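Report on the structure given below.
For this view, one protein chain was removed and the others were kept in their places.
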Amino acid sequence: MFIKEYFGGIFKAIKSLLTGMKLTGYYFTHLNKIVTEEYPDNRATLKMPERFRGEVIMPHDENNEHTCTGCQACELACPNGTIKIITKQEVQADGKKKKRIDAFVYHLDMCTMCNLCIDACPSDAIIMGQNFEHSQYERKYMKKVLNKPGSRLKDGVE
Amino acid sequence: MLFEPDHYNEEGEFVVNMGPQHPSTHGVLRLKVWLDGETIKKVEPHLGYIHRSIEKMTESLSYRQFIYVTSRMDYLSAHINNQVCALVVEKALQVEVPARAQAIRVILAELTRISSHLLWFASIGLDLGGVTPFFYAFREREAINSLMDENCGARLTQNFMVPGGIMKDVLPNFQQRVKEVLKQFKDNYHEYDEILTGNVIFQNRLKGVGILTKEDAIAFGCTGPTARASGLNCDIRKLYPYDGYEKLQFDEITSTGGDCWARYEVRMAEMKQSVKIIEQLIDNIPEGEIVGNTKKVIKLPKGEFYQRVETARGELGVYIVSDGGTTPYRCKYRSPNFANLSAIPHIARGHKIGDLISIMATIDLIIPDIDR
Partner (left out) sequence: MHTWLKNAIPNATGLLITEMVITGVILLVFLILLAFFLGYMERKVAAFMEIRLGPNRVGPKGTLQIVADTLKLLFKEGFTPDAADKFLFNLAPGIIITTALLAIAPVAFARDFQIWDINIGVLYISSVSSMAVIGILMAGWSSSNKYSLIGAMRSGAQIVSYELSIGLSLISIVILSGSLSLNDIVESQANGWWILKGHIPVVIAFVIFIIASTAEINRAPFDLVEADQELTGGFNTEYAGMKFAMFLMAEYINLFVVSAVAATIFLGGWMPFHLGNLTGFNHIMDFIPSSIWFFGKTFFIIFIIMQFRWTFPRLRIDQLLNLEWKYLLPISMVNVLLATLMAIMGWHF
């Protein structure tokens, strides 16, 4: 009885080991199953999903106009203090003074891509961009101004 | 130098620090181990190397903002962590969550559970010296992460929950993609059995090691697969159903072994149960709203609120004291890993160094969740 158990155990053990080796052997001989993504080489074809949260960007149309009214809802929604909106008073064509953004300051180094600012924005002025290659040599480059120089608020957005 | 007294205690035991930087602690956990040869006499965990004061941070964040911080606690079940925060706010406000949001929440939570268990499977192989299972499990995990990426916008720290529902509706091809992921998982599941489960070396490393009795599991406050492997019925999805789990058919996996092998088997079986849950829901996602009726600025009524969920590692509770304002007065997270960690010194005593690795691997600790 003991002998039977002893050798039975050995055979079971060897069988289980061979099962594992069969699997690794299978993958060794089936190189088409390799799943590696060769990242820096596939930059041209790599496409991030539409909803991917890479960074906050402010889209501008062809007339260099954006839709940010400077309402600071995003600034309030941000849990980390990533966004700082600096406003100015701008004299309109009809002579009235109105609040417009001077600089939409975005600290990429503090951002956790939580999407709360985009959710809070009432005029869809900011969206999440797909770029994810953010590394810089100095911290000062992580501070970005999202509205382009000379840009203005699109007409009709309040 | 080795033989100077500070490396020994009075009984001549060898004192070794495992961590904070050690390949098998999966993070910055420091275990002080007293050794007699290869045998462990005593283990003392030292915490706090990754303490980020998340509970204190929460006191200055609004009820919409504090959800995102919890992704950084147990980063492998980030989605479920977010869910508990959303649930506690909904409970306090007594907001009805739309059925569609509930179904999507549960599908994503179960996918998170599978992905978390897959990472655990990968790392248990790695901890015990077999590197190859790591890549097999990561192949399926990658599919789940891509799915999360497409629908939630992030692979790991999704932050897809908002109080009252979910942030965005899922993409139109969501159902088809989930089915693809599940099919890939089910097709490849047998490989895990072949490479690790059946392996005699692996079984011998786990069987009879680190036995946690049912009484000890209760005494240490263990939850999740760790306690269920000791025969304790503690699945929050069964005991205190949330988000429509009460309507779903699934088994609570328990085992009576209490050793590392039982914990291994429970987790492997749980992955299959998660698949079962998703399959019930995926074809019947109700149409409708995705966010319930919540205000832009949420103010919780004065009082104390507690909500618990079952994460991949056990019971996660969040306790909020509100003074009626926009931020919590006090917030406390009852994290599963902290309680589970406390069992390690007890069950590791008398085992070999190699066994400590298997015990830590099967209890599946996430260090940021211990320290918070």
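Structural remarks
In order of appearance the chains are A and B, and numbering begins at 1 in each one.
Here is the rule we use: a contact is a pair of C-beta atoms (placed from the backbone, for glycine too) under 8 Å apart; a residue touches a chain by one contact, two chains touch by 3 or more.
Since we're looking at a predicted model, the values are computed, not measured.
Taking every chain of the complex into account, the omitted one touches A, B. Touching the missing chain, out of B:I201, B:L248, B:A269 or B:I298, is residue B:I201. One chain is missing from the display, and on subunit B it is touched by residues 1-2, 7, 14, 16, 22-24, 35, 37-38, 125-132, 134-136, 139, 195-196, 199, 201-202, 204-205, 352-355, 357. Residues 10, 17, 20-21, 23-25, 27-28, 31, 33-36, 38 are the ones on subunit A that touch the missing chain.
To be clear about the criterion, only the chains that are shown with their structure count from here on.
Chain centres here are Cα means. That of subunit A falls 25 Å from that of subunit B. Only residues 12-13, 16-17, 19-20, 22-24, 35, 48-53, 77-79, 112-116, 119, 128 of subunit A touch subunit B when the two sit together in their complex. Across the complex, subunit A is touched by residues 61-62, 64-66, 68-69, 132, 139, 142, 146, 149-154, 157, 159, 162, 167-168, 171, 191, 194-196, 198-201 of subunit B.
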